[in-house]
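Missing here: one protein chain of the complex. Every other protein chain is in place.
Going by the order they are written in, the chains are A, B and C; count residues from 1 in each one.
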Amino acid sequence: MTMLLEAFKSEGLAHISYMLGHQGEAAVIDPRRDIEAYLDLARQNGLRITHIFETHRNEDYVIGSVELARKTGATIHHGAAMDFAYGNAVSEGDTFKVGDLELRVLETPGHTPESISLVMADTSTAPEPLGVFTGDALFIGDVGRTDFYEPVDRWAEALYDSIHEKLLPLGDQTILYPAHGAGSVCGAHMAQREFSTIGYERRHNRMLQFDRDAFIRAKREESHDRPPYFLKMEEHNQQGNPRPLDDLAFPTPMAPGEVSEALEKGTQVVDIRSPEAFAGAFIPGSTAIPLNMLAPYAGFFLSYDADIILVAENVEQVSEALTTLRRIGYDRVTGHLRGGLTSWEVAGLPYDTIPAVHVDSLVDGVQNDSLRVLDVRKPGEVEGGMLPGAIHIPLAELMDRMDELPKNELLVAFCGSGMRAIIAASLLKGRGFGDVGNSLGSMAACRMRGCPIK
Amino acid sequence: MTMLLEAFKSEGLAHISYMLGHQGEAAVIDPRRDIEAYLDLARQNGLRITHIFETHRNEDYVIGSVELARKTGATIHHGAAMDFAYGNAVSEGDTFKVGDLELRVLETPGHTPESISLVMADTSTAPEPLGVFTGDALFIGDVGRTDFYEPVDRWAEALYDSIHEKLLPLGDQTILYPAHGAGSVCGAHMAQREFSTIGYERRHNRMLQFDRDAFIRAKREESHDRPPYFLKMEEHNQQGNPRPLDDLAFPTPMAPGEVSEALEKGTQVVDIRSPEAFAGAFIPGSTAIPLNMLAPYAGFFLSYDADIILVAENVEQVSEALTTLRRIGYDRVTGHLRGGLTSWEVAGLPYDTIPAVHVDSLVDGVQNDSLRVLDVRKPGEVEGGMLPGAIHIPLAELMDRMDELPKNELLVAFCGSGMRAIIAASLLKGRGFGDVGNSLGSMAACRMRGCPIK
Amino acid sequence: MTMLLEAFKSEGLAHISYMLGHQGEAAVIDPRRDIEAYLDLARQNGLRITHIFETHRNEDYVIGSVELARKTGATIHHGAAMDFAYGNAVSEGDTFKVGDLELRVLETPGHTPESISLVMADTSTAPEPLGVFTGDALFIGDVGRTDFYEPVDRWAEALYDSIHEKLLPLGDQTILYPAHGAGSVCGAHMAQREFSTIGYERRHNRMLQFDRDAFIRAKREESHDRPPYFLKMEEHNQQGNPRPLDDLAFPTPMAPGEVSEALEKGTQVVDIRSPEAFAGAFIPGSTAIPLNMLAPYAGFFLSYDADIILVAENVEQVSEALTTLRRIGYDRVTGHLRGGLTSWEVAGLPYDTIPAVHVDSLVDGVQNDSLRVLDVRKPGEVEGGMLPGAIHIPLAELMDRMDELPKNELLVAFCGSGMRAIIAASLLKGRGFGDVGNSLGSMAACRMRGCPIK
Partner (left out) sequence: MTMLLEAFKSEGLAHISYMLGHQGEAAVIDPRRDIEAYLDLARQNGLRITHIFETHRNEDYVIGSVELARKTGATIHHGAAMDFAYGNAVSEGDTFKVGDLELRVLETPGHTPESISLVMADTSTAPEPLGVFTGDALFIGDVGRTDFYEPVDRWAEALYDSIHEKLLPLGDQTILYPAHGAGSVCGAHMAQREFSTIGYERRHNRMLQFDRDAFIRAKREESHDRPPYFLKMEEHNQQGNPRPLDDLAFPTPMAPGEVSEALEKGTQVVDIRSPEAFAGAFIPGSTAIPLNMLAPYAGFFLSYDADIILVAENVEQVSEALTTLRRIGYDRVTGHLRGGLTSWEVAGLPYDTIPAVHVDSLVDGVQNDSLRVLDVRKPGEVEGGMLPGAIHIPLAELMDRMDELPKNELLVAFCGSGMRAIIAASLLKGRGFGDVGNSLGSMAACRMRGCPIK
């Protein structure tokens, strides 16, 4: 029987979990909260999931271990250097068999204290490593963050040693299976690629070219977002206490009047349509977080302690958003606007718009001082320059720093491509700024059109 | 074995086709062009499709008879009173068996000269009619159009007689299976419901309450759109010459630059996103036809003789639009903008916007004469009144009557809900009108807000 | 918005449930236990399920009302003449709205004391009935059983009156929506068809041609199976206490050795493969119930108080069997033989076979007295005659009457087509009968071959 090795990519989070199977047994590494895909694959292949491994206490999504264990009887395993309210601790050298496949624990601290990697060997062929599941220790093109624990240097050192003393010695032939791919908030320079080997990374991963001191310096200078929702994830993943998804209902379709009432009572209304659609017409008081921005940005702007109502183009979008929001622990998505924004419009309820400002007009406006650019990119992104006169407040800090903004000017939100800008513009509108524009295209368009950059 | 009777609804066109099956045999009535659904259902039920019936020469979609016959070996049957380049003529009283089900031909002219209905009986139980497939003769809540052939009165008379002398006598117990449901361009007053019987219609169908003269008068006064594409459909459906769908490729994903070039060379760029998204930003020169408006309106504004490129939110929308456009004979949908409008924006290419005008602002504008309403509803719809000063040009006539419009005023497109208005607004923009708005909500919102209506 | 009316057929049980929807609301009539299909359809159509109706306390499957109510907040309604541990009692004339659709309660006792029918009207058109959900009162081609309550005559009378005084007066135009279709154990003479009207049934339903006395006589003479599992269903459906399906896991894939051990410890091993496959090789001690026979026969032979392990061709069969078994309350399907019977064979474990006996050989055998036919058809079926010398024990009674069978003869199980025969043959094998055959084709083949029938 062919060995099964399947990667499950959670788009948006860019999280990758894995299932290994052989001879009727299976193991899952870092399961996400919606576990149906693992159960299905196991079912189709006649596999019994017997082991669940967590490479580390994840901070960016709710892990599905407890639920998966409940439905399969599998045992859960994580690193010994952290107290978990569930599962079993494993240590360097512990081995587990899945048919002829062997998983051997390597302690690879750095990203977290209890991070482990799992070395895979095909014992029917040789004891030599064939692959390694590195969690957030080693990515393709980057390494894990080391800014979660103090002192940063200590954990950067630990990571350097984990990589150089544990992972690289596995040999060039070892295939790399990390817990995140391109697009994750867990690393800034990952490759646009999800296949690599220890040998390839050893020579081409930028971070593996540094010596120990340079590596630590580089890690020290890194800057990462740390969205508030991470705290909730850490709690869930250490306590093992998220609610089973089976207990949660699909959001109720709500009439415009019901949404309007809920909004007044403090319910969060989140508009997941495209930036253009939001700009074209939106419900006053709603927050724009386009569907593909939910994974990285919902955790900055949405509260766990109030209901959420979605505004979407259709129910497929609602469904997709729901999956993403539940993966990061939002269990109170209770409704969606039935019939989408059209139903709101035909009900005669008030809507607002945000004019799109093309970069050519933006440059004109900057030059004749008729508008002010609000650049919400990250610190690292603005190093290459900003438009003249732009105010720079990273999106992550916008809610706390809004009083730095002028109230009597046309503010045009600006970012890398126009996606984060619409979020910013909607936040401004929600805080009472009247004259707000959005630069669809933003910096990317600037580069194509040759804007003046200071 | 249970008798199979399945309705296939083509959304948008509101066309309904049917498959009947019993004891290994099946018949299809009025198949649409994309025939996979019939083949699949037959396959799953172990049925061989042996007969295909066309209740009439359809004018609003490409019928799939020839292709379905080619793939199954089935024979095609239609009414004798028209010359077809394919298939076999059937006459009053002809009967066909599908297992124990019997289909008997009734000639029911009116909508077209060769219209037939098919009376279904379960011969294992009784010869009495159990159902009837009425094509476009009798709908639920309405009857077929009789404005396609001259003189109108003659065909209205024919239809009256078909209904009163052929269909109603089948008996109250007869279940009604028409070729169109609510939303079709083939009838204005259809019920919001797809289940009825001869008995129920006899007493509650508005058109069946008239005597012969009143019926003819009522038909004479009806006004229906007759989109130019009907001519193409009539040709296809009489000649049996549409291209097999297998020969057509999925639209190629195109880079923004390629779309820009094609647009300059005369390719039709059709934006199928929502009205809000189009209003928020669109490609100058593109025509807005929101996805759910393609079936009723593409045939007015798109040429069969030039390529079509779609602008959509995602590839699922492209796919859905493709199905609809092919059902009405558009075989030259050759491309779609890869990455959607975002890719256009980040390429720095120019885009335009159309401000949404809430009905409250619209009323203000009308009252202080700062804008002009362009009402594009149908003649019948404006009988209840229009906003003061509104110019009325039905959407179907807009392309031909644009010189009636003032060039130096803000024109706000207005319709029933804002959907047709965005089409109109995009057409105005395409013809060089610079100052164009769109009333999202339109008349529906007016009713809720209490606009002044004259 | 088009009114939604969707039938959900549960194959095997031939149970039909319905969802009605309009204007954002929906009602479900007689939901089955696996409710995902209702939730999905409601979701796709932006509907909130607000009402659940039970036409009667069902005895042949687990109703899903409680679970569906829990997930949607809907209220549950059933007839007043029985005590339920959940839901609300409704009475003659109570009406409920689902958008413009109206459901009006008719009390139609007979099948059960509290049976109700629901008359559907489209209030946007007329108050006249358009359809009626008759539960187990009136079927297409038959009427409901009246043998569950004593005295039988009283309930036959009640049913006659319900039909003639309540249902037929609704008018010929009324579409019929019963709770069971062809193949159900709830009626013997149902049509092979799932579409009819009151008018059609009034004239062609055999049971509606009788006068009151003849009707009662006919009902008195009817004979129906009453499988032991009905008691469990009745309890579940009156108490509302079945376990939520979310709590149940998919059966574990088990190695041959594990199945062998479990079998020895009293676990029920059920082989759902085809009769030919079982005949070709089977696990000694397993019971044959081919997949499509599970719905009608599992309830006779399987205990609720022991685990069940399935033997199937593949995991799709396991999955399908699981759905059926759970619909009739079997929650202890804990495992399936991984890799199917092949894995058992290659493990060298013992298997047995049951020779198929063609009817030609069967006739020879009967004539030269080398075998004995065991005819397991129902009493009504053998009225047309049996093979010479056949012993007649209906399948439902076989377990209790096995000591009537000779131990030292070749016993060939015989039924209508060979399906029930393989169940019988496996039961004989399980009770130690060594020399057992199975007549694939059975009576149907006899008819084609012209067997001597007495």
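Here, a contact is a pair of C-beta atoms (placed from the backbone, for glycine too) under 8 Å apart; a residue touches a chain by one contact, two chains touch by 3 or more.
For clarity, every value in this text was computed on a predicted model and none was experimentally measured.
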item	value
Touching residue (missing chain; options B:R104, B:R338 or B:R447)	B:R338
Touch criterion as defined above, residue of A:G199, A:G285 or A:P388 at the omitted chain	A:G199
Chain A, residues in touch with the chain not shown (by the definition above)	1-3, 5, 22, 100, 122, 124-126, 128, 130-131, 141, 171-175, 181-183, 191-200, 202-204
Chain C residues that touch the omitted chain in the full complex	273-281, 313, 316, 340-342, 345-348, 350-351, 353, 355-356, 358-360, 417-419, 440-442, 444-449
Residues in chain B touching the chain absent from view	24, 39, 43-44, 46-48, 71-72, 244, 246, 249-250, 252-253, 255, 315, 319, 338-339
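The working rule: only the chains that are shown with their structure count from here on.
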item	value
Innermost chain, where centres are averages of C-alpha coordinates	B
Rounded Å distance, chain A centre to chain C centre (Cα mean)	49
Set of chain C residues in contact with two or more other chains	none
